[in-house]
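Removed from the display is one protein chain of the complex; every other protein chain stays in position.
After this line comes chain A, so read on.
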Amino acid sequence: MTTKSSSVRAGGKGARGGGRRRTGSTAPASGRPATEAAELVQLLTPEGERAEHPDYSIDLTPEQLRDRYRDMVMVRRFDGEAVTLQRQGELGLWASLLGQEAAQIGSARAMRPDDYVFPTYREHGVAWCRDVDPLTLMGMFRGVSHGGWDPNENNFHLYTIVIGSQTLHAVGYAMGIAKDGADAAVTAYFGDGASSQGDVSEAFNFASVYNSPVVFFCQNNQWAISEPTERQFRVPLYQRAAGFGFPGVRVDGNDVLAVEAVTRWALDHARSGGGPVLVEAYTYRMGAHTTTDDPSRYRLSAEQEQWKLKDPIARLKALLTREGIADHDWFETVDAEAEQLAKRLRDGVRSMPNPEPSSLIFDNVYTEPHALVDEERAAYRRFAESLADAEQEGGR
């Protein structure tokens, strides 16, 4: 676990070459953000044409390509349904992933079942790939639980809402994997906003010092609620990895092929003892931060229009069509399936029962009895029963 492999950490050497490019040792000359200028790994252009990259490639079968498309369509559809359900008052809140489908599907499909995922609260696409029912996600935003799924069933941790905290949990988990001598890896999701948090820097440093098998997967969606990236950092994010002693890569986050290729490489690197990797998926939050947000107060719609041209689903659809991998009927089938999913979720959310409050509040505060919790649970039940009795007697 404490193996020093400085040659790898210094510049990604020995993995697949191109370490200098990945670690991005060139700082912007002007000291101003050079986000747009920095090189992206791209294997599929916004027009849906395949592109070559010297360091990364991926060879997906036609079936896999169709699967990636289907994943993205299904996820976008249920995400949209959740926004609608929030507008109808069925959910208290929703954090839309609109625009980030490729970043999430590509990275999640690069993982193995024994890898472990630490998500933020927007990783609905990753949850989808880890077989967490979207209905359970919606239950969390409806307020019937703080998550509701068993993280160890799918190696998918609960959503973490406090920004950046989960990156340290991911590193700790990865330290445990290394201690166990297992060859799994951990993916820690976070965003451009989280990069300002101290916990993220501590996570980078612990991972580097212990050479832990963790991939830090940053979806840079350009906005931390209303704050643009210029308010979060002055050096392109992926370059930050170099200062901590591990490779950083910037990938086109709207290109599902490039994301999967880069994440596969990063996970392999981590699993084989190479230590952590930072992947910056350069993408865009097409929707609001959450359903309570109003992006028209802080950003221009023209920016959004520009990013629409880079849509992750449209470009894969263009490829599938051009290469004759899918036809009109197949696309219609996927759309119909997505509509069926949306209906199941709509019906499921509307008929979702409220939890029993006494057990929800008191039962899992501690694993073993705690005198104060026991006392307060009993007091709550007495009070609730007294109300029920009064109601029965036709009182208040």
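The working rule: contacts are C-beta pairs under 8 Å (C-beta built on N, C-alpha and C of every residue); 3 or more make two chains touch, one makes a residue touch a chain; residues count from 1.
Rule of thumb we're sticking to: contacts and distances are computed from a predicted model.
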What protein name does the UniProt record of the undisplayed chain give, "3-methyl-2-oxobutanoate dehydrogenase (2-methylpropanoyl-transferring)", "RNA polymerase sigma-70 factor (ECF subfamily)", "ABC transporter permease" or "Beta-ketoacyl synthase-like protein"? "3-methyl-2-oxobutanoate dehydrogenase (2-methylpropanoyl-transferring)"
Touching the absent chain in the whole complex: find that residue among A:H53, A:R122, A:H169 or A:R346. A:H169
Of the residues A:V75, A:I177, A:A258 or A:L319, which one touches the chain left out of the display? A:I177
Given the contact definition stated above, which residue among A:T84, A:N205 or A:T290 touches the chain not shown here? A:N205
Which residue of A:E49, A:D131 or A:D363 touches the chain not shown here: A:D363
On chain A, what residues meet the omitted chain? 1-2, 118, 145-148, 150-152, 157-158, 160, 162, 165, 167-177, 179-180, 198-199, 202-203, 205-206, 209, 363-368, 370-373
